[in-house]
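Excerpt of the complex: some chains, original placement.
Each chain carries a letter (A and B) given by its place in the written order, and its residues are counted from 1.
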Amino acid sequence: MTMIENELAEIRRLGGALHGKDFLATWDKSADELRSVLQIARCLMTLRENNISCRLFDSGLAVAHFRDQSTRTRFSYASGANLLGLALQDLDEGKSQISHGETARETANMISFLTEVIGIRDDMFLGAGHTYMVEMGRSLDDGYRHAVLPQRPMIVNLQSDIDHPTQSMADLLHLGQYFGGLDHLRGKKIVMSWAYSPSYGKPLSVPQGIIGLITRFGMRVVLAHPEGYDLIPEVVERAARQASESGGSFQRAGSMGEAFVDADIVYPKSWAPYHVMERRTALLHQNDTAGLKDLERECLANNARFTSWECSEAGMRRTRNGKALYMHCLPADISRVSCVRGEVQDSVFERYRIETYKEAGFKPYIVAAMILAGRFENPAEVLDNLASRGEKRLRS
Amino acid sequence: MTMIENELAEIRRLGGALHGKDFLATWDKSADELRSVLQIARCLMTLRENNISCRLFDSGLAVAHFRDQSTRTRFSYASGANLLGLALQDLDEGKSQISHGETARETANMISFLTEVIGIRDDMFLGAGHTYMVEMGRSLDDGYRHAVLPQRPMIVNLQSDIDHPTQSMADLLHLGQYFGGLDHLRGKKIVMSWAYSPSYGKPLSVPQGIIGLITRFGMRVVLAHPEGYDLIPEVVERAARQASESGGSFQRAGSMGEAFVDADIVYPKSWAPYHVMERRTALLHQNDTAGLKDLERECLANNARFTSWECSEAGMRRTRNGKALYMHCLPADISRVSCVRGEVQDSVFERYRIETYKEAGFKPYIVAAMILAGRFENPAEVLDNLASRGEKRLRS
């Protein structure tokens, strides 16, 4: 088969050691490994487009462990798992039942006897989500080492307090497709900017995931936000380090308008300041409803000082030829559509609406690619076999 | 293979253009197209009975979007989708999250990247359910046209405020099987009658679906209800028009007893008057709990004037040879079983109980047939291939 020949050659060339590992953060992986995941995703897209079955698992569960609400990530996970032949099984118990420590170790094993992958979303408590995933991974290691589990299920981070790799990798794939390959991103200017929203408490994992990933591909990355809206310091430091290592740059800006100048890509999105998320986490742990209300009031009042941080037509005109690519993880707070004032002016969003949908459409394939790379030793061979076999997905 | 030879010939003869279309109301389809769906359902039943696999999809999601509770329709949808190889995925968010307008358009796309069919039940608000489905269909068109979606998922109406096509088509298939073919229905008298129930607010979609469908096959259709228990006027007008076009008739009656005389089929079922559903919808939108309580009281008091609208043994004796076929979409309000007085006398229901179960048993195949016809260009060829391939469903 020639339809995925180039991608397979590239995957073979890149090598990497994703097999048998969890996917918790992009910065745990080498740049080549990340490129490999993108190529695998592209292969799966091509195979499906050509009506070739991508069923690799004849049986097996994909556990969906969502600790907060989700529509698009849930469907991305369900779709990616289904594409490979896995059956979704929800683990929806309250936190009281699946708590940390001893019980979490046991639960990890009890749900995993015939499980291939566990997708976890846990982004509400700063300091908790990533830790929980690491802990669950250790429990699975323990069970696998002691032959409790016939296989070591892989954990895929579907959004933690720190990173959101299925989102950022889908965004990267989108950028690659849009600009004609990852190599064309080199030197491009991308702005990850805070934007105003009439809500508060939006997680940090999207901006953190973005700057933690795109600083590795030689781009000129600018992080813009009002004073006080900081991300977790370690993530920002890593972004700076990675940018310089990759031959790109990383800068901070205190104004959206300033940051947008000559940008090739803009990603305006609201988030809550790091220290607010810390206070919020403490209040949530204390079940302090009154305190949470107070914090919300305080934050919304503070947010209201920055309604000018809207991705407006005026702002877009400052970008390269006035035509920067607008990105968003969706749903966006669109001024005069979903709220009076929001992250983005309605006409700007509408112009890029279809692009944001396409951006989201890569997510199921990124999920599937992560599973494939984590569960199979030789992804290129596996994909080659799928293509050669050529079984039809729709069996008309 | 000869086991479905006659049905395949019929499907080929009927032609039709169901491919690529949603199934929202039977009256959007030609009579030949409806006949075709019935034949496809019959083929699937025969194949399954003969232990032949009907798996047409190697992967793909069937989204279940139920905006109110359901057991039998949910299982019919799950069963039909599973028969064809699709994996069920619930979309169960509250209305606040998946609201109308901009957001609905986005959600429609976000859940559809690898989705083949979306089954929607939305029957609580008069003026809302059907409109919602049309709107979602437009959003899918938009996404497909812009290459956001690699395929255009089909929408199947699993009950709206206007029609309930999986129910009415299953009922029609039941009638066809019972009387030895659709052609034998010509000239037969069928009574769709209101019946007393100690509850109120039952949807209009079943009686509307029935008169909107069966008036197209040359039957003598009588719609009977107490004064004031009107259905949506447009639906009734369409029924009358269709009856005359099909060489049948459509009459109204103000008494169950009168309507039952010489009937071949009776379908006694409670519903709330059209104008009550309008008031109820307004109150629901206003969250007017007190108003809803008042309305319920008023309606139950009014209902109580018509407890004689029970499908009794005396009533059944008036039908043709006292042996009309009793139909119901289930669950029925059975006097002295599920309530003191209800829609049907216990002995009448018990005599036809198994027939009503069989009636319900056609629904999964109707769902599967709608999906097959909507998603595959040449249903006859697809079914022929399934039969020829002859893969076993149970692989003993």
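Here, a residue touches a chain if its C-beta (ideal position, glycine included) is under 8 Å from a C-beta of that chain, and two chains touch if they have at least 3 such contacts.
Not measured: the values here are computed from a predicted model.
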Homomeric complex, total chain copies (2 given): 3
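To be clear about the criterion, only the chains that are shown with their structure count from here on.
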Rounded Å distance, chain A centre to chain B centre (Cα mean): 41
Residues of chain A that touch chain B when the two form their complex: 48-49, 53-55, 69, 71-72, 75-76, 78-80, 82-85, 87-88, 330-331, 334, 337-338, 354, 357-358, 360-361, 363-364, 391-396
Chain A-facing residues of chain B, complex: 55-61, 87, 89, 91, 93, 97-98, 101-103, 106-107, 109-111, 113-115, 143, 146-150, 375-378, 381-382, 385
